[in-house]
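Note that one protein chain of the assembly has been removed; the remaining protein chains are unaltered in position.
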Amino acid sequence: MIKAETKIRVRYGETDQMGYAYYGVYAQYYEVGRVETMRLLGFSYKEVEARGILMPVVDYTINYKKPAFYDDEITVVTTISEMPKGVKLPFEYACYNAQGELLNTGKVTLVYLQKSTNKVTSIPSWLEDALKPFFAK
Amino acid sequence: MIKAETKIRVRYGETDQMGYAYYGVYAQYYEVGRVETMRLLGFSYKEVEARGILMPVVDYTINYKKPAFYDDEITVVTTISEMPKGVKLPFEYACYNAQGELLNTGKVTLVYLQKSTNKVTSIPSWLEDALKPFFAK
Amino acid sequence: MIKAETKIRVRYGETDQMGYAYYGVYAQYYEVGRVETMRLLGFSYKEVEARGILMPVVDYTINYKKPAFYDDEITVVTTISEMPKGVKLPFEYACYNAQGELLNTGKVTLVYLQKSTNKVTSIPSWLEDALKPFFAK
Partner (left out) sequence: MIKAETKIRVRYGETDQMGYAYYGVYAQYYEVGRVETMRLLGFSYKEVEARGILMPVVDYTINYKKPAFYDDEITVVTTISEMPKGVKLPFEYACYNAQGELLNTGKVTLVYLQKSTNKVTSIPSWLEDALKPFFAK
């Protein structure tokens, strides 16, 4: 299992007139969460693209339990729960506020896209190698 | 059934370095879609809040089939497929590009929140009355 | 002189907890304004990039007089007041609400950047040709 925690503070521009962090902003928070998770694996998503692989999102689900507010420090917990197979890389999420209250849970699935051909491809070997140690028995 | 079509052009600031409309921007497109759907019912979401009801999102799911690109004109098709019951108002979505290709499908569920009490409440009677004619046999 | 009017409706996600359209959102509104102005000249900004020219912003100034609110329909008036010379293309802006009240004025200056060399360049001849008729005596 791979698990990473990222702290993100809600910006003023991310609130809406309800006073909530806008429901759409979590797509960015989740993105930051998985980028930091990848950094744990020893490379940045920037390097992934430099190696000719794009990783667009194919599925995104989020269930909101409680709102976050301006200036709240959110903890984004990002998990890859099992060794990814095939062409998809799924991330699971849970966001908490500073009081430890669960704000939302979610899931984002990425695919590997060969930049040169614009075709979905299977997991690059260098990514597979980086992931494997985390799922070894 | 209630169905509304809204045209939205992808802004430059909504693209990412992949050249796609960023996956997070559809939360805004879907929001615009449901606002325009409500306008069909004879009131704006602005009026809903003025009547003391907030409608936060509790669930959001989106499945991406194809990306949209800068300057593309997207058609957001928003549907309320059956008369909503209880405390939830679910919207279904499909986005198409100008070539009629399906870009993504999704679902967003709102709840009714009494502003004064900050409690979830059942459908306001004026909203129920506005919705009913669309679902009459 | 070239002058274009563009209507933009304030989205919920563009408001902040003050209930204003967030001060940062006008960068997007102004961008939409100049894109629509260019369309008047017979080409889209998308085509500009396809011709190997990028047009990054080098200066941006905005003076806020009054806020816009959720669901307001803003009119963005975009002006190129004189025939642009050298490497810069300046746009002037004024935004109005539906009551005709002036919300803000601003100015954005773009430069022409040759994509292949990443160097600032003088106005492309095809853009100069498209602009000239608007400034003829």
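When the chains are written out, they are named A, B and C in that same order, and each has its own residue count from 1.
Assume a contact is a pair of C-beta atoms (placed from the backbone, for glycine too) under 8 Å apart; a residue touches a chain by one contact, two chains touch by 3 or more.
Please read these numbers as outputs of a predicted model, since none were measured by experiment.
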So which of the visible chains would the left-out chain be touching?
-> A, B, C
Full-complex touch with the removed chain, picking from C:59, C:73, C:101 or C:129, is C:59
Taking the full complex into account, what residues of chain B touch the chain not shown?
-> 12-13, 15-19, 22-25, 70
Mind listing the chain A residues that contact the chain we can't see here?
-> 9, 11-14, 27-28, 31-32, 35, 44-46, 70-71
Go through chain C and note every residue touching the omitted chain.
-> 17-18, 20, 22-25, 27-28, 31, 49, 54, 56-64, 67
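One rule holds in what follows: only the chains that are shown with their structure count from here on.
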For chain A and chain C, what's the span in angstrom between their mean Cα positions?
-> 34
Could you tell me the distance, in whole angstrom, between the mean C-alpha positions of chain A and chain B?
-> 24
Going through chain B residue by residue, note those that touch at least 2 other chains and give them in order.
-> 27-28, 31
